[in-house]
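Removed: one protein chain of the complex. Kept in place: all other protein chains.
A, B and C are the chain letters, set down in written order, and residue numbers restart from 1 in every chain.
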Amino acid sequence: MENNKYLREEILRMSGVNTSKCMKCGKCSATCPAYDEMEYHPHQFVGMVEMGDIEPLLKSESLYKCLSCFACVERCPRGVEPAKVVEAVRLVAVRRQGANRMTANDVPETIEEDTPQQLLVSAFRKYTK
Amino acid sequence: MQVNEYKPLIVAFCCNWCSYAGADLAGNNRLAYPADVKIIRVPCSCRVNPMFILRAFQRGADGVIICGCHPGDCHYTSGNYYTRRRMAALFSMLDFLGIERARTRVEWVSAAEGAKFAATMNDFAEKVAALGENKRLEDLRCKK
Amino acid sequence: MQKITREQLLEKACALLASGEVSCVLGWGAGEFGYDVTPTVFKTAEELKEGFVFGDFCGVNFSKYLVSKTQKLEGKILVFLKPCDTYSFNQLLTEHRFDREKVYAVGIPCEGMADIAKVKAIAGEGIVSIEAKGEKLLVTTLYEDAPVEIDAKDVLAERCVNCKSKKHVAYDELLGEEGDVLDSARFDEVARLEAMTPDERFAFWQNELSKCIRCNACRDACPACTCEKCVFDNPNSGVENKSPANSFEEKMFHIIRAFHVAGRCTDCGECSRVCPQNIPLHLLNRKFIKDINEFYGEYQAGAEVGARAPLVNYTTEDLEPGEVFDRRGENA
Partner (left out) sequence: MQRVGVFVCWCGSNIAGTVDVQAVSEALKNEPGVVYSANYQYMCSQAGQEMIKAAVKEHRLTGIVVCSCSPRMHEATFRKTAAAAGLNPYMVEIANIREQCSWVHKDMMTGTEKAIILGKAAIAKVNLNAPLTPGESPVTKRALVIGGGIAGIQTALDIADAGFPVDIVEKQPTIGGKMAQLDKTFPTLDCAACILTPKMVDVAQNEKIRIFSYSEVTDVHGFVGNFDVKIKKKARYVKEDICTGCGACVEKCPMKKVPNEFNLGMDNRHAIYIPFAQAVPKVATIDPNACNMLKNGKCGVCAKVCAAGAIDYKQKDEIIEEKYGAIVVATGFNPISMDKFDEFAYSQSKDVITSLEFERLTNAAGPSAGKLLRPSDGKHPHTIVFVQCVGSRCAACAEKGKEYCSKICCMYTAKHAMLTRDKYPDTEVYVFYIDARTPGKNFDEFYRRAVEEYGVKYIKGMVGKVVPEGDKLKVQASDLIANKQLHIDADLVVLAAAIEPDKSARPLATMLTASMDTNDFFTEAHPKLRPVESPTAGVFLSGACQGPKDIPETVSQAGAAASKVIGLLAKDKLTGNPCVASSNELMCNGCSTCERVCPYGAITYIDKEFRMPDRTTKIRRVAVVNPAVCQGCGACTVACPSGAMDLNGFKNSQIMAEVDAICK
């Protein structure tokens, strides 16, 4: 529990997000284009981080499904910025594993012809830190 | 004998609508606080002129506390908001001149908070007593 | 040192007098010594040519004079305003202290004014004349054969060292080039005092304020102190007093003086400039300005006409007086 408290604070600090501002309307998840790919959805990221229930998020593939399109940030009526929370949790996972999930060299192989440019940019944001 | 026991003199400005009524409630409930606290009734905490506070110190008060309605509950809607700004500025200035911080305080006490009034006065009197006599803002001519 | 010359100002003043646009000129008049400058009303071009001066010792902020002069004099008054003076000018307009229609304000650039105390500290007493030469001042004294050469930068008045703005916020006409609002280090000294222990601060102010002779020069020069009758002269106020009989009254006077101008003080520095005892009175004003900026957001009195001063304003979210101290450490 202590560890969770520390983790939670670290995530809040890294993301600069105040998760207690969330009023649990779900508009972030309603607007999310990657919703069906995700096990945990944007509103759950916010809610679970707020509750300190972070381990399941760290283990989840959902971290890497977020497109960082920031639609949730744009639409959130309370200014909570869920994408930043997802990003922060992902960073924690990356730092904890001590290695990236993929290296930059692995990226070109995964690119298909119709991959949107935004995805590429967001992929590089994620995989080359 | 209690002759040598130092008793601080404390002037409390209380707004008529909340804090003065809070003090009355403390009385109704027989909640004790030091007799060194003397209350002056003002219509609103915003009636308290910094000159009154300095005057009290000049004449030998050891602490001055201003009590008003909680922000948002002012009988005159905005009076205590002005108090809050004025006293924040004034207390900061007194501190800047090296006057002990614990000698001045603003506290919001509602008409229902008799217990808070007594507790506040006990606490304030204790803190002021710990500082001892007010030497930095006294006027020796006014001493007996 | 000044970029604008006496001749340029004289030419402007004479032209405005000749055209009938203004009926008199409020300007710097020659005093006994070169550094001794007196605010003077000139009614004719001849008077101007004879008595009008302009140079490194013309620090007087004329804004305040407009309060009485616009009441007494007929017609429009020409006034020269340095950038910092224009803030006081606006603040007085905000408080309806004079009729804007009766003033023709000419903004003039300022390179910073010299402090005679600093000059004397370097060149010594017995100053006969001071001549500006480029970035230097040549000071002739009774006791030295050759003029002492002083770097003008070294004798800048404190308020000019920490000049807050070279931009004019009010004028009818501008001579020379417009400057910018500057990032000054004017709060550094306040911060230094804040960092002291309360005992040190008390000792500092006890020492400074003990010098006060209650000449009221700070009050009389202050453009924010324009009361018809000051509380300290009002027998009903309970604080009436004329002399600093003891240390309490020195503090009382200066706390109340600073509190009364808090939120209205433009930080023009006249109080410290005129203090014959060289008490750094502006630090009290700056303390209020610094606090107001930190507590309620940046506010520059006089930046615009009609602004609502911070102490006559509020938000429901303001910090509590107790929190003022929580924000700082034990000493600071």
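Going forward, a contact is a pair of C-beta atoms (placed from the backbone, for glycine too) under 8 Å apart; a residue touches a chain by one contact, two chains touch by 3 or more.
Being a predicted model, the structure only gives us computed values, none of them experimental.
**Student:** Going by the touch rule at the top, give the shown chains the omitted chain contacts.
**Tutor:** Counting the whole assembly, the omitted chain is in touch with A, B, C.
**Student:** Could you list which residues of chain A touch the chain missing from the display?
**Tutor:** 21, 23-32, 35-36, 41, 43-44, 71, 75-79
**Student:** Touching the absent chain: which residues on chain B qualify?
**Tutor:** These residues touch the chain not displayed: 9, 11, 16, 20-21, 23-28, 30-33, 35, 38-44, 46-52, 55-56, 59-61, 72-73, 75-79, 82, 86, 118, 142, 144.
**Student:** In the whole complex, what residues of chain C lie against the chain that is missing from view?
**Tutor:** Residues of chain C in contact with the hidden chain: 71, 94-97, 225-231, 234, 236-238, 260-261, 308-309, 311-313.
Following the convention adopted for this analysis, only the chains that are shown with their structure count from here on.
**Student:** So how far apart, in whole Å, are chain A and chain B when each is placed at the average of its C-alpha atoms?
**Tutor:** Computed value for the inter-centroid distance: 52 Å.
**Student:** Report, in whole Å, the distance between the mean C-alpha point of chain B and the mean C-alpha point of chain C.
**Tutor:** Centre separation, chain B to chain C: 36 Å.
**Student:** What residues in chain B touch two or more of the other chains?
**Tutor:** Answer for chain B, listing residues that touch two or more other chains: there are none.
**Student:** Two-or-more-chain contact residues of chain A, please, as numbers and ranges.
**Tutor:** none
**Student:** Please give the residue numbers of chain B that touch chain C in the complex, ascending.
**Tutor:** So the residues of chain B in touch with chain C come to 50-51, 54-55, 57-58, 71-72, 78, 81-82, 84-101, 104-106, 136-141.
**Student:** In the complex, go through chain C and note every residue touching chain B.
**Tutor:** 190, 193-194, 198-206, 231, 237-239, 245-246, 248-249, 251-252, 255-256, 258-259, 262, 284, 287-288, 291-292, 295-296, 310-316, 318-325
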